[in-house]
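One protein chain is absent from this view; the other protein chains keep their places.
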Amino acid sequence: LNILVEKLYATPVHMQKVEMVERKGLGHPDHITDLACEAVSRELSRYYMKNYGKILHHNVDKGLLIGGSAQWEFGGGKVIEPIEVTVAGRAVKYVELENRAEGIPVDEIAIKAVKEEIRRNFRFLDPDKHMRIYVKIRPGSAELIKTFDKGVEVPLANDTSIGVAYAPLTTSEELALKLEMYLNSSEYKKIRPYVGEDIKVMVLRIGKKFNVTVASAFVDKFFSNVQDYLSVKEEVYNDILDFISRFNLDYDELNLKLNAADDPENMNIYLTVTGTSAEAGDDGNTGRSNRVNGLITPSRQMSLEAVAGKNPVSHVGKLYNVLAYRISKRIHEEVSGVEEVYTKILSTIGHPINEPQLVNIQYISKHKQLSIEDKVKKILEEEFSPDRLRKLTDEILNGQYLLF
Amino acid sequence: LNILVEKLYATPVHMQKVEMVERKGLGHPDHITDLACEAVSRELSRYYMKNYGKILHHNVDKGLLIGGSAQWEFGGGKVIEPIEVTVAGRAVKYVELENRAEGIPVDEIAIKAVKEEIRRNFRFLDPDKHMRIYVKIRPGSAELIKTFDKGVEVPLANDTSIGVAYAPLTTSEELALKLEMYLNSSEYKKIRPYVGEDIKVMVLRIGKKFNVTVASAFVDKFFSNVQDYLSVKEEVYNDILDFISRFNLDYDELNLKLNAADDPENMNIYLTVTGTSAEAGDDGNTGRSNRVNGLITPSRQMSLEAVAGKNPVSHVGKLYNVLAYRISKRIHEEVSGVEEVYTKILSTIGHPINEPQLVNIQYISKHKQLSIEDKVKKILEEEFSPDRLRKLTDEILNGQYLLF
Amino acid sequence: LNILVEKLYATPVHMQKVEMVERKGLGHPDHITDLACEAVSRELSRYYMKNYGKILHHNVDKGLLIGGSAQWEFGGGKVIEPIEVTVAGRAVKYVELENRAEGIPVDEIAIKAVKEEIRRNFRFLDPDKHMRIYVKIRPGSAELIKTFDKGVEVPLANDTSIGVAYAPLTTSEELALKLEMYLNSSEYKKIRPYVGEDIKVMVLRIGKKFNVTVASAFVDKFFSNVQDYLSVKEEVYNDILDFISRFNLDYDELNLKLNAADDPENMNIYLTVTGTSAEAGDDGNTGRSNRVNGLITPSRQMSLEAVAGKNPVSHVGKLYNVLAYRISKRIHEEVSGVEEVYTKILSTIGHPINEPQLVNIQYISKHKQLSIEDKVKKILEEEFSPDRLRKLTDEILNGQYLLF
Partner (left out) sequence: LNILVEKLYATPVHMQKVEMVERKGLGHPDHITDLACEAVSRELSRYYMKNYGKILHHNVDKGLLIGGSAQWEFGGGKVIEPIEVTVAGRAVKYVELENRAEGIPVDEIAIKAVKEEIRRNFRFLDPDKHMRIYVKIRPGSAELIKTFDKGVEVPLANDTSIGVAYAPLTTSEELALKLEMYLNSSEYKKIRPYVGEDIKVMVLRIGKKFNVTVASAFVDKFFSNVQDYLSVKEEVYNDILDFISRFNLDYDELNLKLNAADDPENMNIYLTVTGTSAEAGDDGNTGRSNRVNGLITPSRQMSLEAVAGKNPVSHVGKLYNVLAYRISKRIHEEVSGVEEVYTKILSTIGHPINEPQLVNIQYISKHKQLSIEDKVKKILEEEFSPDRLRKLTDEILNGQYLLF
């Protein structure tokens, strides 16, 4: 394992004067596109595993969501033109068994995966009524399956790419992430069913002053006039303030804005039929939403790789990002004295995934004299063991990581 | 102007032990998708400007490239299934003039723009023969045009988003950028016409050791057998070494790899019909290629915004990234003592673009005592003046910035 | 009413030496395309009627079915690539009510209509799993709805076109029609569930010799080997012979062929996963299946108009074909001595549908001296009365006519 551990002399982000953090929530068009691609990869993986004992090659990490057209109305409006979601990429469509070729209903699996993912995550967005799902998955070359051939060897990296992650989150980052998750939790939806899923949180910290900007869709059918909307909005505004106070945020000044672009006099208010702005024109692409820790952090080192839709076996653009996330977290938790740690992993195309070109650990220590190399190496050796890597694949499939 | 200048105590990137830089070149599928979206925005802008005296609202920053299927052959192969490129978004399709509505042939403009962009940039990729261009631009609301109404006021930010950039480039970054540009220059293509446009450069620096990995498509029709390919590859390998030596790179060790995944014995060599891997299955999305300085720099602060396809008048996701790039460059060039500078600009939706929520400058100084605040403020005031912002729009349209 | 009744001196078809008749059954790709277009028109009509008190303008009579790819297998195979069905045309998407515009979810209505139509008619073809439904319905101009404005006036013909029909059916025609309907009846499917819906019947009569050619898909999951298939095929063959004998066909010679293209030794047998050949490549277009009486009769006068998908209020290409069918039938049934009667109705675009350009009745009489003009006129006046025409629209919507 080619490891390079470097002590970084730098102001940790939480001590810098300015921080900007963003979380694109569940119903954001880019996030829906990520959900779609990832659901397809997950269900393909399961189908391959169930039928052939291993996850065959696929990569469906390119997606496009074309916003629809809708007409909200007090009491409940209509989606006039559906949202179009396309998932594109490659997947094995034929396997060669001992004496015959067998086809794999990739399109059917894919469409079903996307629809179920939508149904699982949304209450008012009906994939049959409000969406059209398109699949543009071209066949990869047929794979020859031998029965004994069940994942004994370590997969080869299918690209030269870089995984990046860090730990720990700053308070601003925690806030952005947790606030969106709270507003999109089933508990909260129970008491405030009219809050849509398309929620975006932006936190700007300047010293101890916090500007929290929340844009949240509301669902039209719960409202009968503008007054209704305005009073509910105030309610939600107060919920957010309560949440922040339970969060024990240490601040001098707090500015909260909820749907700042509203102009109620001209009936410009953020109502939707389905809970997402995708119904009325906002488009989306895969890999343009949050990073593997659920956040967009322009002040940080980041990967540009889309994690969603890549296969969790050999596609290092996915594996190494999740792994960097795990490693950063473990180092921060297990190695005392580490204030901030950045992990970058670089693959070499065609080499086993447990033999990266380089694992680069950068850390900011709380003390001058800290040496962490040995402990880090131990963690890395554990994390890069073939067994652990296989487990990582399983964990990704089981939904143990946010991914985006 | 809300400015916050912060001195950062940190090891500048060029002095850190490890650097990873990537440049996705001209013919990379993600890059082609960026080119397509940007060309559409540029030509729409010109049409609007020419016919109505100002750039009307549009945003076509979502794209999808679905790779084709091709069969290379010594002497020249064939594209069997064309590459499909979709450009999606919104644009004004009707304007209300004094006494009538006028339609705008957005699709026609868009298709033409993409085709011409491909023709301008590629020698063997024929947009009519090898590609299908799809346009999914839905109409924005009709704009009411008054003749006197020519851009007097400052546009309003159409989103809350963040522009991020830095200066200067490290040597590794310069190398990645310049090497790709050299290999894709018309001069180089003249002497080595068989080098395709799909070139990806990855630079890994560990101390003074450089691992330079180049993946470059070659064009099949120039070759008659594998030997041919291997000897030409050696030629190009030496060209790159020459380039690096002219570059005056200060290194202890240099490892150059060109098309490392080649396996000539099994005829796995990187030949293409058109010069890009998009012909045979590699897919692309907008905004997943290089940042505004032409690079992917995981060790750096980065924006996740796609610049390509956004309108250059009010879409701060584009404007503020280019502006942050200009500002960083100017500060580094004009303010002595600045070793590294990071600029972040945050907009507020609906506010004039010359009134950002915050401009955050972070710099690493060469000397302990450096104070740069006054000089920075002067630069910022110049850069944020309405005239200068208008000029920025023009410069973007005239191709003065890399963008991606 | 401009009527021209003409006695025709001609050998009636049943007395000619040769007759060729074809019936494309329920699951034929052209027929599925017709079903899809018609279902969309019907459900749009119902929606318009329910919400606005009248059927607004629409015409969705252009469709395309692109066959999928499937792999049948003994015990049950798979659909690898889904069948794609596109319904195209125009429909009113916005209505102007007293004080506001209201949108109509045309796409949603259309997709749902097609899926339900498929579910109603097929047992093993699942529109969610095996099909993709695309809708390309562009908006017609917004209609201004006044509440009192409920269909008082007679609609205007929206085209210059011709309706054509005849009566009675010959024995060969009856046979082709009834045989397919029997094989696709729910009673028959109960005892022979393995018989698919894609059934084509061709009857060639030469004098009293009948060549009956039936092509019928079978459903793979009911079979475990070729022997199975062959013995079931024999069973069905005998069922058809029984049906023909119950039919009291007066023949000298009867040649029945069932799936004549089978080549069991090379495993070329007509098995399908879903019951239709559309699963594996056979494509379809609207209006290329049976005429309004359910048959393709090359020996007869025919209309080339597609009936499926046209609106049943003003689209004479639909109305006049059904009407010609009714009129022919009534004349044959109510006017004694008529051996064969042909009705052709020609519209004038923009004229009320109860004022056709010409109604042309041609009849072959059993007796020399027959004059039927008065009786025919009476029938025509009844059939062209505004009330009766309105009823015709209702009957079409209620499924009282075969249409194709």
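Order as written gives the chain letters A, B and C; numbering starts at 1 within each chain.
Just so we're on the same page, a residue touches a chain if its C-beta (ideal position, glycine included) is under 8 Å from a C-beta of that chain, and two chains touch if they have at least 3 such contacts.
Computed from a predicted structure; not experimentally measured.
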Where the missing chain makes contact, among the chains that are shown | B, C
Which of C:V154, C:M181 or C:L358 touches the missing chain? It is C:L358
Of the residues C:M202, C:L230 or C:L402, which one touches the chain left out of the display?
-> C:M202
Residue, one of C:H31, C:H130, C:R288 or C:H332, that touches the chain absent here | C:R288
Determine and list the subunit B residues touching the chain excluded from the picture.
-> 69, 71, 78-82, 93, 102-108, 111-112, 128-130, 132, 134
Touching the missing chain, which residues of subunit C?
-> 4, 6, 8-11, 16-18, 20, 22, 61-67, 69, 81, 84, 86, 88-90, 136, 138, 160, 162, 164, 202, 204, 206, 211, 213, 215, 260-261, 281, 283-288, 296, 298-304, 306, 344, 346, 348-350, 357-358, 360, 362
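Methods note: only the chains that are shown with their structure count from here on.
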Take each protein chain as a node, join two nodes whenever their chains touch, and name the resulting shape: line, ring, star, complete or other.
-> line
Per the C-alpha centroid definition, the whole-Å distance linking subunit B and subunit C comes out as 55
Between the Cα centroids of subunit A and subunit C the separation in whole angstrom comes to 50
Where subunit C touches two or more other chains at once, by residue number = none
